[in-house]
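Please see the structure below; I have some questions.
Of the protein chains in this complex, one is absent; all others appear in place.
Chain naming follows the written order as A, B and C, and within any one chain the residues start at number 1.
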Amino acid sequence: MTTTRSAAKTVHAPAFTNGDDIHIPLFTLLKPDGKPYAGGATISLDEEKARRVYRAMLYTRILDERMMAAQRQGRLSFYMQCTGEEAAVIGSTAALKDDDMILAQYREQGALAYRGFTTDEFMDQLFGNERDPAHGRQMPIHYGSRALHYQTISSPLATQIPQAVGYAYGQKLAGTGNCTLTIFGEGAASEGDFHAALNMAAVHKVPVIFLCRNNGYAISTPVAEQFAGDGVAARAFGYRMQSIRVDGNDILAVFEATREARRLAVEHNEPVLIEAMTYRLAAHSSSDDPSGYRSKKEEEAWRKKDPLARMQRWLLDRGWWNEEEERELTETLRREVLETMKKAEKRRPPALGTLVSDVYAETPPLLAEQLRELEAHIQRHPDAYPKSAPWLNEEGGSAREESRA
Amino acid sequence: MTTTRSAAKTVHAPAFTNGDDIHIPLFTLLKPDGKPYAGGATISLDEEKARRVYRAMLYTRILDERMMAAQRQGRLSFYMQCTGEEAAVIGSTAALKDDDMILAQYREQGALAYRGFTTDEFMDQLFGNERDPAHGRQMPIHYGSRALHYQTISSPLATQIPQAVGYAYGQKLAGTGNCTLTIFGEGAASEGDFHAALNMAAVHKVPVIFLCRNNGYAISTPVAEQFAGDGVAARAFGYRMQSIRVDGNDILAVFEATREARRLAVEHNEPVLIEAMTYRLAAHSSSDDPSGYRSKKEEEAWRKKDPLARMQRWLLDRGWWNEEEERELTETLRREVLETMKKAEKRRPPALGTLVSDVYAETPPLLAEQLRELEAHIQRHPDAYPKSAPWLNEEGGSAREESRA
Amino acid sequence: MSRMNLLQAVNNALDTAMAADERVLCFGEDVGVFGGVFRATSHLQEKYGRERCFNTPLVEQGIVGFANGLAAQGSTPVAEIQFADYIYPAFDQIVNETAKFRYRSGNLFDVGGLTIRAPYGGGIAGGHYHSQSPEAYFAHTPGLTVVIPRNPHQAKGLLLASIRSPDPVIFFEPKRLYRASVGEVPDEDYELPLRQAEVVKEGNDITLLAWGAQMEVIEQAAEMAEQEGISCELIDLRTIVPWDIATVTDSVLKTGRLVVSHEAPLTGGFAAEIAATVQSRCFLYLESPVERVTGLDTPFPLTLEKEYLPGPLKVFDAIHRSMNF
Partner (left out) sequence: MSRMNLLQAVNNALDTAMAADERVLCFGEDVGVFGGVFRATSHLQEKYGRERCFNTPLVEQGIVGFANGLAAQGSTPVAEIQFADYIYPAFDQIVNETAKFRYRSGNLFDVGGLTIRAPYGGGIAGGHYHSQSPEAYFAHTPGLTVVIPRNPHQAKGLLLASIRSPDPVIFFEPKRLYRASVGEVPDEDYELPLRQAEVVKEGNDITLLAWGAQMEVIEQAAEMAEQEGISCELIDLRTIVPWDIATVTDSVLKTGRLVVSHEAPLTGGFAAEIAATVQSRCFLYLESPVERVTGLDTPFPLTLEKEYLPGPLKVFDAIHRSMNF
């Protein structure tokens, strides 16, 4: 029985090492000016997919701008931007099959945009109205889509990482040739669940891709106070897991790395850790003001590395995109987002019955009773409950929800 | 802002690595036959300390044999042996200052033996009698000693690892030049608390030594099902932490490695991870039977690497020990353990009041009331409570405990 | 019918579930080759292979996180936590994830397939960390179902029902009864209803309510009381949440008296919920206050375990208090 691979080699002086001699290079294909590096790997992103990717990136950028503005106008309670990280999120998603499962953190709306989440779907969730499939139960940006193989976001950090391992284990047994991608921040990677997940994935050999968006900050906490190690990629050695560090603002590098990771995962059941080096260009969320903890100068430096601009230049160079298309699409999307938002914010709130449905597959008597009492209470004080009272009588109370179930 | 050390170096092809090219050597000084390797590091263990170490190793071995026998005879409810791992535990403890703090897992009674925990103290805890400072509240082997700077054992695995980091942080601020040693199994290193602890220690630069006893098993689970990586030492790279792998059955290697680790910790506030390669020669605990999950052959192979025998040969060779001393000490210790046990098992159980003291610094009224009701209840049914009823009247009920407080 | 102990009944239920549905998987610390430290998963790896019954690394938060993901994927994971005392590292995965999975997604995703098994409870000289009864923590968490069997017949029928329930279930097994409780168990596949309390014995003067290993205790107390002519109605709650209020209140409306007993500490234990509900729903019918006979408000002790535990005599005393109020 050997308990380690390298225990055989012995030394007779106490030599400590902290791994400083291990160097993890940064994989990149596109220069900041959008030109590919000479002698780089073959680029397998074809025109159709490239346009789909770019469209999703642009969509995400526009959505984020509009919705942050809406939040500032007080129309929306909360928002989080993907800005600056579109390549990491969308490039990796594009390298998957569309029915591979994604378990993301919260800043990955680009993945949904790429897969075809409609503006209506975004808006209904953001406004928590009666068309939101989750019935306005969660804060804005907690999207989910069964049809698009994207698990509903949950706020507690890192919980999705071991879940992704379990999901992928199920996929492996099912034998459909699918894999799971889980995306998380470098801050979330400090949680115990991260360690649990990577270790289990390596031991049980599951087709999972761990994509860490190392964007420099966890809210206000810079990476230097998050870990002392060489980023997150270096942790893979501890689990004997394949890993790679990529320029997260380089759409081609992210795409190629994830493509290869997917091959390792699906063909060899090798879990893979990808660390995408990027930057959160916006505030952490609409509740945050980064001026308290980082400099404009630093932000500016990263703004120059904008992944969207870089991809655009590459596309333009190839003749796969032109300025006219850019203008038109930008305008169309802006209008679409704005108009859809206007409709969504006016839609009714979810029916009262949705307060208690889905807690269990079948609502227990006590909870049903709580709903009935609540209805009676609201009927006694209709003015105090403008969101639910108006619909109660009209629709026969909880009947409205029950008819859904 | 750079978010990693090595991000500067770039490559243009997706190169994955799992760290297989990193080799962690095994540090060893003593050959299995007790002869030092030629050209090995200087041995700094002097005669006095060497004898103290060996005495503690022998004591631990004898204690374990006797107590396991007692458990088999039904005199003790539960027991866990250190057998096979005495060098890892005692060698590391010996390299500390005696007032450095130790937070151990449960299989480290050797550390206490080395520091001078008396046989009475061992027995009073094992039998949970009225002299046990923890009042028979915990299962056997959950020792603790304030005087000997050894935190009371708690069964939940790995919880002590981040605690050790906090303890060491406090030591650093206090500036006494002390450090903290935390010892745990390779199984416990899978817990989230391990990751939390190593990361925090590296970020906050605290004088803590993490000593992992990699003894091949976590109960029945072999290391191959515990992790896929190169042991536990390899994880240190992910935190940029100094680490070393030592032959855990080689007292000199463990001692020298820990000595150097302590220097790094105390002089440079560098946390260190030591992986001691060893083997749990006995069953996991008195409740376990390893024949269900490992072979006699494997056990035999490791029995030949017995750390006690190896140290003994080295001592004999140096003339620091002789067979006569061995015989005498063995006999003395056996007798001491046996006689002390006989006294301890006859001692009274803890006073009833100890059931409720120490939950809070000052017992809240409701809890005091619960004790009074319990006393009244026991007085109504004295025959049903042979452990507490006899003393209740004699000693004025809870007064006995209150007078302690 | 076969005679078996509670542990064998659990094993039999797992075997039955795995044989009936290949999506059922069993895993946890030491559950593979070894069959679990108590041997609840004995021979399952042999029979169903390493892919369906396996050891996990030693990390409860990972086990439950993994199980949540597997359940979301459509598998039917039965995860073992070696002792209920060690379920807390997984508390976040259970309380923030498992419990809210369906609700937060509007039923787009659910982990209804998940069952978490864990031996729980005292009486085996286990001290703080091998004796706890943490059911009340989970009972305060909407979305969870908590089930506790009292004997081998229940263990099999309730575990099978739990595994197949469309909701995630935490299944606590009274480890003190693993070998001590022996009885006839049908060989075939059967389920006992969740969310239903069982009236184990009818009576008129007082209702005694408990679950799991504590059922034996109230049965013994009832015997003592019957000798004094006090007729006891005995109820086994079986499902702690969502609990069967109607069966309990119906009984109390009849008897006018209630004693609830559990091993967990008094303050915030599930008996509090029962007492609060019963005083509200049976106010005019209660002849005396609802009595709670529970562990003390302390960690679980060792040497004085018997003193700590709510044994038959303590329940008997409570019956007296209730009858003579």
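Remarks
As a working rule, a residue touches a chain if its C-beta (ideal position, glycine included) is under 8 Å from a C-beta of that chain, and two chains touch if they have at least 3 such contacts.
Worth saying up front: this structure is predicted, and the values here are computed from it rather than measured.
Of the candidate positions B:V165, B:I209 or B:V266, contact with the hidden chain is made by B:V165. The missing chain, though absent from the display, is touched by one residue of C:H128, C:R150, C:R195 or C:K314; that residue is C:H128.
When you scan B:E65, B:E298, B:E325 or B:D358 for touch with the missing chain, the hit is B:D358. Residues 61, 85, 88-89, 91-92, 95-96, 99-100, 103-104, 128-129, 136-137, 139-143, 241, 243, 264-265, 267-273, 275-277, 279-281, 283, 286, 288-292, 296-299, 325 are the ones on chain C that touch the missing chain. By the touch rule set out above, chain B reaches the unshown chain at residues 101, 103, 132-135, 137-138, 142, 144-146, 151-152, 154, 156, 159, 161-171, 173-174, 180, 192-193, 195-197, 199-200, 203-204, 354, 357-362, 364-367. Residues of chain A in contact with the chain left out of this view: 77-78, 128-129, 135-139, 142, 154-157, 187-188, 190-193, 218-221, 225-227, 287-288, 292-293, 349-350, 352, 354-356, 359, 364, 366-367, 370-371, 374, 377-378, 380-381, 384-385, 387-388.
Keep in mind that, in the parts below, only the chains that are shown with their structure count from here on.
The chain with its C-alpha centre at the largest distance from the centre of chain B is A. Note: centroid distance chain A to chain C, computed from Cα atoms, is 38 Å.
Averaging Cα coordinates per chain places chain A and chain B 43 Å apart.
Residues of chain C in contact with at least two other chains: 54, 57, 59, 61-62, 89. The multi-chain contact residues of chain B, meaning those touching 2 or more other chains, are 190-193, 225-227.
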